[in-house]
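A short worksheet on the structure shown next.
All protein chains but one are shown at their positions in the complex.
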Amino acid sequence: MSDWLLNVLFLLINGLVWGLIIALISLGLSLIFGVMGIVNMAHGDLYMVGAVLGFSLFPFLGNFWLALLVVPVIVALIAAPMERFILRPYEGYHAVTMIATVGISFILQQAALAWYGGVPKKMVDPWPVTFHFLGVDYAGYRFLIAAVSIVILAAIWLFLYRTPYGVLIRASIQDRDMASAMGIDVNKVLIATFVLGSVLAAVGGVLAAPVTQVSYLMGNDVALLAFIVVIIGGLGSLEGTLVAALGLCSLEGVMACILSPTQSRAAIFVVMVAILMVRPRGLFGGAER
Amino acid sequence: MALVDRRFFALLAIALFAVLGLILPQGARSLVIQMMIFSVFAMGYDVCLGLTNQCSLGHSIFFGVGAYGAILAIVHLKAGVLTSLAGGVGSGLVFAVLVGIVCVRLSEAYFVIVTAIISAVFHLLAMDLTWLTGGDDGLSVSVPPFALPGVTLSLYQPLVNYYFVLFFLAAAYLLLERIVRAPLGKIFVSIRENEKRVRFLGYDVLRYKLIAFVLSAGLGSLAGALYGLTLRYASADYFSFYWSVLPVVWCLVGGLGTLAGPWIGAVLMSLFQYYVSAWFTYYLLLFGILVLVILKVSRKGILGYILERGGR
Partner (left out) sequence: MTADGEMLLEIVDVSRRFGGLAAVDGVSTAVRKGEIRGVIGPNGAGKTTLFNVITGELRPSSGRIFLKGEEITGLPPHAICRKGLGRTFQLTFVFPEMTVFDSVWVGVYGTMKAGGLFFSRADSLRGVKERTEEICGLVGLGERMNDLASNLSYGDQKVLEIAMALSTGPSLLLLDEPTQGVGPKEADTIVKLIECLSKSMSILLIEHDMDIIMRLCHNLTVLSFGRVIAEGSCEVIGSNDEVQRLYLGEST
């Protein structure tokens, strides 16, 4: 195979791996919007918190898998009171809730800045193994990311489509008032969804930490991408999110060989605008009139 | 007019600004110039959020475009002050129409997200295209003097700068007040109150939402142009998300839909920023907490609260 083709393949695989991480994060965002109707502007910062915690705990715990289990617990403990005490009071007032999440975003970023510092750091590679694949060296850790992400996505799918509680969540996405009228304790569903969505973002952060620069601002760029994914896929649509995440990230990955990062981001953005002009609710979003 | 009427507050504020310009020391005067510029921005944003219930998180686009429109006109076209101001506002209006056409048709949540996305992309581009924008370092210019009938003035004279900005604040307010009293104002409010119903009264709601959006963005770019001319500087930072969030906070604090209320928000937040950032590095942390506290206390904002108590 020619060098150029190999290069594109490499970028494509990298893009898909990154796409899996973005899929996790975007899925969390989409769930939170689908069930709670909230545009969570602090979602990217929960990703950042996951990465920062992963970075900080890894030397402490010595084991990457342990970090992967401990961080979600910590983040759940942060997210639950956040929903209960900051977001729940503004139920129904979507603009106000969204501004509240902006406030939270500032707080999280500054807290990370104060505690972790302003300098971006690189995390140690948890699985410093290299594979030879079609004549290219490929980092073992990226396969780990892919494997873990796929497992998590499959678990989420099972949860949402095969367990009673998952059915409750999906029912609440479809029609919250109806779910409530059928005796579902909507408050529990709200907290559970928010925690689940936030944990997904944080896990994405832990997985991403070894392959990216960990800094207190890293949430901004990822949030932008997650929002684009969710808009293209359709807010509240889980399949749409997955398709859009994988599609966009592999596209962006491949474009990296001819365009600069900013240019490929701008190109993705143009794709989004084009889709919106034709389908204002995204590819899989709810029907119009 | 009734004693407790928002026009009363606005005219009082303008008179107050006029007097303060003469008696304040230089440092405080600079701060007040900034407050007045932010009042223009806030008032413009109120047309979007307060009058037609469109929560845009992308107004930093227009602030940045306004500033760069003015600065680049001076740098590349050797334009005068008034021309560059017009250039800033004009560019802002052009982008407003483009962004508005894409976004105004979107439902509430999509509108918020997409305006935020567009603004983030502008920020990225501004930081990347350093040959044009100077990136984060920005561009500095010297502002030429401008001629009015009978006299030549320079913005480098603090008093000239001050009353130049005050003039546009007052002019912008009078324009908006006129529009709010016109049929368009009633249509805006009806859209805010019940958008769907307005369609059944024969109105193409999207057209009016676009008008509100463009009007609001135009004032945002006026503010940006004034800011650029006052600081003699523009940077990619003007496109950052922070500048999109500020107008929302100004309006929520000061009073949505009241036009003059957001001025209070801009004044208070400027004071807060000025004094707190001096002794606390993590000033934004307090800003975040303040936002949460403000939301908790009152959704109607300060002026909204006063007007409600005192009748319209």
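Points to keep in mind about this one:
Labels A and B are assigned to the chains in the order they are written; within every chain, residues are numbered from 1.
By our rule, a contact is a pair of C-beta atoms (placed from the backbone, for glycine too) under 8 Å apart; a residue touches a chain by one contact, two chains touch by 3 or more.
Computed from a prediction, not measured in an experiment: that's the story for all the values here.
Taking the complete complex into account, B:Val189 is the one of B:Leu11, B:Val189, B:Val276 or B:Ile289 that touches the chain left out.
Of the listed positions B:Val205, B:Leu229 or B:Leu303, the one in contact with the omitted chain in the full complex is B:Val205.
The chain not shown here touches chain B at positions 178-179, 181-187, 189-190, 193-194, 196-205.
The definition used in the following text is that only the chains that are shown with their structure count from here on.
Here the CA centre of chain A is 33 Å from the CA centre of chain B. Residues 33, 37, 39, 41, 86, 89-90, 93-96, 98-100, 102-107, 109-111, 113-114, 220, 224, 227-228, 230-231, 235, 260, 262, 265-266, 269, 272-273, 276-277, 280-282 of chain A are the ones touching chain B in the complex.
Residues 49, 55, 57, 102, 105-110, 112-114, 116-118, 120-121, 124-125, 127-128, 241, 245, 248-249, 252, 282, 284-285, 287-292, 295-296, 299 of chain B are the ones touching chain A in the complex.
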